[in-house]
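Here it is, the structure, as structure tokens.
A protein chain is absent from this complex, but the other protein chains hold their places.
Presenting chain A:
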Amino acid sequence: MSEAVVDRYEKREVLGEGTYGVVFKAIDRKTGQTVAIKKIRLGKQKEGVNFTALREIKLLKELKDPNIIELIDAYPNKGNLHLVFEFMETDLEAVIRDRNIFLSPADIKSYIQMTLKGLAFCHRKWVLHRDMKPNNLLIGPNGQLKLADFGLARLFGSPDRRFTHQVFARWYRAPELLFGAKQYGPGVDVWAAACIFAELLLRRPFLQGNSDIDQLGKIFAAFGTPKSLQWPDMVYLPDYVEYQHVPGQPLRTLFPMASDDCLDLLSKMFTYDPKSRISAQQALEHRYFTSIPPPTEPASLPRPPPKRESVNSRVSDFNPQDGPTVLSPPRKLRRVMPQREGFDINAQLTDTMDDHGNEIRQTAGERSGQAPMSLDFSVFGMRPPSRPTINSADRSHLKRKLDLEFQLPEEE
């Protein structure tokens, strides 16, 4: 029976290497549709179908929505499980990074709206995505943005369930997670969506911490250290430590180009207390989405030209020095942004990128003073620092926490 399914798909080129297997392009002979097939490696043959893959299957079978990647089919072949996804041309990270693309306010509105729609749908279905970041937001041939990579996603039905806080790539991690919260909700995805929103506006990752501590420092430098009135439960979080008080920047300074509505929504998504943070559904109902300009039609959105090697879900450019978990499209120099008032950025950038890199790291240390990252437009000229994903320590932590919850202590 599986033979017939195998014959249905005409294998094309390999698109890349994902976290748990090879992804290749294929044509569905039955429908003529282009698809991406993830071949799940069965690894050491010790624990059967990969746990992460199983999670993704389980949730994607329930989640059918225009803004969620479609799992079309699954079939075993030669002992390996194959997942058939709709084919996606590129991802949001590639859009953000492409220096030849200009994103108008209407374009940004459209991209973040689709992101929030996908997220609101997940949350309605009681699914937390837990790994929201631009390269998990895939873009299809008609410009539709879709949430992908549900390998970390979970159902959050029971309110008392405790989860691991080691989720999300660091730059997108909500403050409650950085303080070690084990019981959290959809707010963590909203925070990450806010980071993506900011990234669309700035055209670079907004809060680029290089450790969990530093990440909180970056957050506080931007928005000010939270007062207990703002976030009463903060002090009870497991890893809470007191931070030196810093005032934070007006959003207007951080995002000089954004409209008032845009900043209002952004501030509601970046609310410290997860209980008062806006939900994805409420965010969609915010006036930002009804005020002018209306969001661009997906089909008219600027996208990088489709290349020979298209980027797809789970496809990484496998950058050896970053390790295989960095799933990013091919490196590109950052776009030099169009002139903004007050920031002469066109001048001297590309030549001194290493120096700037150091500068960033230095300024990161001192968390008083002006927000180093957020005002530092010099990053536009330099190679982007490697994006952190779930790192190996986190991964092993996750493994322990989730895979082996009920394992008896036994020797290998």
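Methods note: contacts are C-beta pairs under 8 Å (C-beta built on N, C-alpha and C of every residue); 3 or more make two chains touch, one makes a residue touch a chain; residues count from 1.
As a working rule, contacts and distances are computed from a predicted model.
So which of "ATP synthase subunit gamma", "F-actin-capping protein subunit alpha", "Carboxypeptidase N subunit 2" or "Cyclin-like domain-containing protein" is the UniProt name of the chain that got left out?
The UniProt record for the chain left out of view names it "Cyclin-like domain-containing protein".
Could you tell which one of A:V23, A:I68 or A:L81 touches the chain left off the display?
Within the whole complex, the residue contacting the unshown chain is A:L81.
For the chain left out of this view, which of A:W126, A:Y240 or A:F289 touches it?
Candidates A:W126, A:Y240 or A:F289; residue touching the omitted chain: A:W126.
Could you tell which one of A:K25, A:R97, A:K133 or A:R154 touches the chain left off the display?
Of the candidates A:K25, A:R97, A:K133 or A:R154, A:R154 is in touch with the missing chain.
For chain A, which residues touch the unseen chain?
Here the touching residues of chain A are 1-2, 42, 45-49, 51, 54, 57-59, 61-62, 74-76, 79, 81, 124-126, 154-155, 157-158, 402-408, 410.
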